[in-house]
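The complex is shown incomplete by one protein chain, all other protein chains being positioned as in the whole.
So that you can tell them apart, the chains are marked A and B in the order they are listed, and the count of residues begins at 1 in each.
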Amino acid sequence: MFSNLLRDCQLALPELILSGAIILFLLARLFSTVRRLQIVVPAVIGVAIALGISIDSWSEIASRSQLAFGGLLRFDGFGLFTRIFLLLATMVTLLTGLMTGIPDREDSADYVTLLLGSTVGLMFLASSHHLLMLFLSAEMASLPAYALTGFFKGKRKGSEAALKYVVYGSAASGVMLYGISLVCAVTASASFSELQRVIYIDRDNLNLNGLIGAVLIFVGLGFKLAIVPFHFWGPDAFEGAPAEVAGFLSVASKGAALAITARFLLALVGPYSFENAYINMIVTGIVLGFTGTLTATFGNLMALKQTNLKRLLAYSTIAHAGIMLLAMIPLQNRAMAPILYYLIGYLPANLGIFAAIALIRNHMNSEAISTLAGLGTRSPAIAAALTFFLLSLLGLPPLVGFITKFQIFVSIYEMGALTGGLDLLKIISISVLVIAGLNTAIGAGYYLKLIKYMYLHESPPEAPKIPLHLGYQIFFAILVGTVVGLGIMIDPVTKLTRLAANSLEVIWK
Amino acid sequence: MYEHDLILMSALIFAPAAFGLGCLLLPKSWLEFTRWFALTGSVVTLILSLILLVDYYNRLDFHRGPKTLNDHSSLLEARVDEAARRASLELPGSREGYDCYASVPWVEKFNINYEIGVDGLSLPLIVLTTIIFVVSVLASWSIQENIRVYFAFLLILETGVLGVFHALDLFLFYVFYEVMLIPMYFLIGLWGGARRKYAAMKFVIYTLVGSVLLLVAIILLSFVEVRDYFDKSMVDTTAAIRKRESPNLVESDARSMRTFSIPVLQRVGQVAMLELTGQAHRIAAKPKSEGARTPRWDPKPRPDGQIELLGREVSTGEAKSRRADDPIYKSSYQYLIFILLFVGFAIKVPLIPLHSWLPDAHVEAPTPISMILAGVLLKLGGYGIFRIAYPICPYAAHELSGWIAGLGAFAIIYGALVCLGQTDFKRLLAYSSISHMGYVILGLGAWTGGGAWQYWAWAMNGAVYQMIAHGITSAAMFFIVGVVYERAHHRDLNGLGGLWASMPFFGGVALLLFFASMGLPGLCGFVGELLVVLGAWKFSPLLTILAILSTVLTAGYLLWAWQRVFLGTNPNTAHYPDLSLREAIILLTLLLLAIALGVFPQTLVLNWSEGSITGLAESLSLLTR
Partner (left out) sequence: MTLTSFLLIGAFLFICGLACISIRRNALGILMGVELILNAANLNFVACARYLPNFALEGQIFALIVIVLAAGEAAIALAIILNFYNNHNTVDVDRADELKG
């Protein structure tokens, strides 16, 4: 028993390291000498150690998935990949904070503990194999996020955003918990494996309660993903939150939520080979296709008319979540590979944009789109980096956004191609494909609008230049390099993502 | 000499981008040097393209009589097969010349290759591109602001265009197609006229919608099961490798093949056409190997009417049963894919209902960019239809050919009529481009089929020739506008006049170029239009008569425009200086090309381009009953 616990702890070592770091940073406030230290740097080191351990354990975990802590968590390639993704996102967020001076020395400990706490929650969320763990880690990730949204206590907008986020967020998690309780009443267990067993073997026990429960859980997850119609908190929270936090929310929390949605849906639908899995797959596929296209189209259309940068990006995030939802349509392990690629490509682009917004806000005290006017001449380095990020989000080759978009489109069409003779599904998949494609063109409307502001508009007379010292030039250069590099070195990344996705194989055992 | 082809063509594609990035590294104050540097870059590219042309010319055995499917060297598909055949041999055989074809794996998971090659269809356009870019770099001397960035974008744009003309892999094609978008956006948006933001945005949105349709079609095509189109030995090898990697793979999955390769997908489309027109018995496999010798593939139909479209040693029966499940062989899919591809490219051509971005883009773009836009970028749409839409979906193309030819004829007349009402010089030329590109679509649509395929071959050759001729004349015309604009600072035809008096040399050169654009015999515009009209007559006399009649309109609006610019007296224009040396060089070069192409069409272009185009027309026509 004890040796088991030791082994499990070893598997969860990165999470434990971060938790230890949180405790350390909280205790550090007790001592007056270290109270005024900038805590961000040690936090970056902590994250880096966790990241190193995660990468180190790749070959071991990716080849052999295992359940830990009595089946609460499942450590597999998929979870590990998401975990590395989350740690990278946290790292970039912390570095952005260091660059923009949010937080200052006074409150850096608060900021860092909240951020790391949220990260730990997200990491557990991505590896959950049990409904209790799902709920617990979702809450653990959300509670610090509520606080981070309202991190500037004196700001009216910030407090309003935090209020909306916490009210809707806790309502959504309540709904999700109620759904879990209904599902448990049917399956008499909350483990994903049990869930699948009941759905496919003990079918007699199934009843309407279970379905309602599953739908309510999906509503809760949809809220985390900001899927239409549960998206309304997103833009408000993003606009009110500091840009650094908004970036974290849009990348890390979306990524973990997608990962757990993939796990949950795969558990519900099960491997393709099962009897009846076929029907479930089609129904879920149609639902996903519908919500996905709706979300993507709505997000893109709303983004067109925004004037606040963060709000615009919030809608863009919603649109991207819709596209990633579409990628799940085939509902098979290997369909998750493009999602992982999408996430890893989305990370540098989106966090880079939020970092640039934070920098601009520091110097111009505004986050309106008009602050970008003439940035191309004022701060050519930032403007060039932003252009790369935006074009990658738009999905133009040879940037990473294109290859990820391409893989997802292929994956969408695969649904139609797999399902043999059903013409209806083929028509649906092609129309989903066309709508998703046209969404790219709508997206061009606002991504290019930002580029247009940077290069084609005159800069306002009093607009300051934004200095960028060497360290941060390197920071942006690395992000841009990732955006370009991942778009060209397609084979190695695809190999990794496929390996990770394949580890989702049989959830059941 | 596989490496030779690979290196030469890659150098040709990427040389401009390398010089473009080099421009960015130059110090800001070296204005004059930057210009010369960019000019060097474009001239180097031109020289590389001429080397490629010579290579290709050497390959051809053009004293053997009329170029048809017999001619292996000019038919791209045959060369691709030949390269694959030779690659499979243990000892590569002796080579007569260069293949002008190369393929390197890029993304193995999706079987995406860096597959490039040229034939008589793309090579004239490649040379046209390099010439137009040299000329437009020369025309860019008057650009003053930010010239490092300007030339960088210009040269990266050239890489995109050349890449599109070289690409034989749909994915690669799409990547290059999109690479052009952003440089073009900035070139219009940063150095354009008053409404440049609007025009640049409109250009991008239109182009992006078109390319998204392409992307959808490409994805649909990438799901086609193509194992029957590769040689069995190659599929065996692939299956063995896959089985070694994952032992519990099912046999049929291990043998499954997907591809983005245009030459392979072309054969899929041809098989689909035979299948859909009830001629499935004509589908045959390529000749089998005899011992160690693998015979060459002859694209020509066998005496019994069978066409060798499947890979070597593929069982026709199994291939037939596999086709039964694949939706690509259904007429609905053929129509769907064809329409996606055709609309995607028609936006670029631009064809009439989708054309509204062009006048705006032209009016706002700076002169050199207008030259490139009219001279090169519009040809991408036509090229795409030639290279991708028609060969990959011949069934739908044949069924819809009446509509396509009708659209082409309509574009000719509509464009010409709208021209008559224009007062903005550039807008007039933009609509004249639409009208001229209509001939390309008319020539493509005039699919007579069956035994009368020579007529279609004429029309196709005419369409390609029209693209080249229009590339040269429209670039020249836009440069003429630029010259006028630089002196008058407006383009209003009613406010000009009397330039003949102050600029007699310019007026004379311009008149000749206007004639060339009008299609007067002896100048380049004539050849293309004549061939198209000759070929299209067999298809539909009515459309042809309409097209011929509209040449009267063309002559009308062009002469009227020339008259409004040059004749009369106008005190405002009396002091204009005549052409500078640089301007004269540009115009005389283009004029020389226009005359040479008008007088020696056979020697200069058709000799080496005709084989491929006629071969394409023939191979598609033989599919009809």
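The rule is simple: contacts are C-beta pairs under 8 Å (C-beta built on N, C-alpha and C of every residue); 3 or more make two chains touch, one makes a residue touch a chain.
In this text, all values refer to a predicted model and were calculated from it rather than measured experimentally.
K.L.:
What shown chains does the left-out chain touch?
P.N.:
Answer for the hidden chain's contacts among shown chains: A.
K.L.:
So one chain is hidden, and I want to know which residue out of A:Leu73, A:Leu122, A:Ala141 or A:Cys184 touches that hidden chain in the complete assembly.
P.N.:
Answer from the full complex: A:Cys184 touches the omitted chain.
K.L.:
Quick one: which of A:Val47, A:Ala62 or A:Ala147 touches the chain that's been left out?
P.N.:
A:Ala147
K.L.:
Out of A:Leu37, A:Leu136 or A:Leu499, which residue would touch the omitted chain in the full complex?
P.N.:
A:Leu136
K.L.:
Would you indicate which residue among A:Ile49, A:Leu163, A:Val287 or A:Ile435 is in contact with the undisplayed chain?
P.N.:
Checking each option in A:Ile49, A:Leu163, A:Val287 or A:Ile435, the one touching the absent chain turns out to be A:Leu163.
K.L.:
For chain A, enumerate the residues touching the unshown chain of the complex.
P.N.:
Residues 132, 135-136, 139, 143, 146-147, 150, 153-157, 159-164, 166-167, 170-171, 173-175, 177-178, 180-182, 184-185, 188-190, 209, 235-236, 239-240, 305-308, 311 of chain A touch the chain absent from view.
We adopt the following convention: only the chains that are shown with their structure count from here on.
K.L.:
Which residues, counting only chain B, touch chain A once they are in their complex?
P.N.:
106-110, 171, 174-175, 178-179, 181-182, 185-186, 189-190, 196-197, 200-201, 204-205, 208-209, 212-213, 215-216, 219-220, 222-223, 325, 327, 336
K.L.:
Hey, which residues of chain A end up touching chain B in the complex?
P.N.:
For chain A paired with chain B, touching residues are 391, 396-398, 402, 406, 409-410, 413-414, 417, 420, 426, 430, 433-434, 437-438, 440-441, 444-445, 448-449, 451-452, 455-456, 490-491, 494-495, 498.
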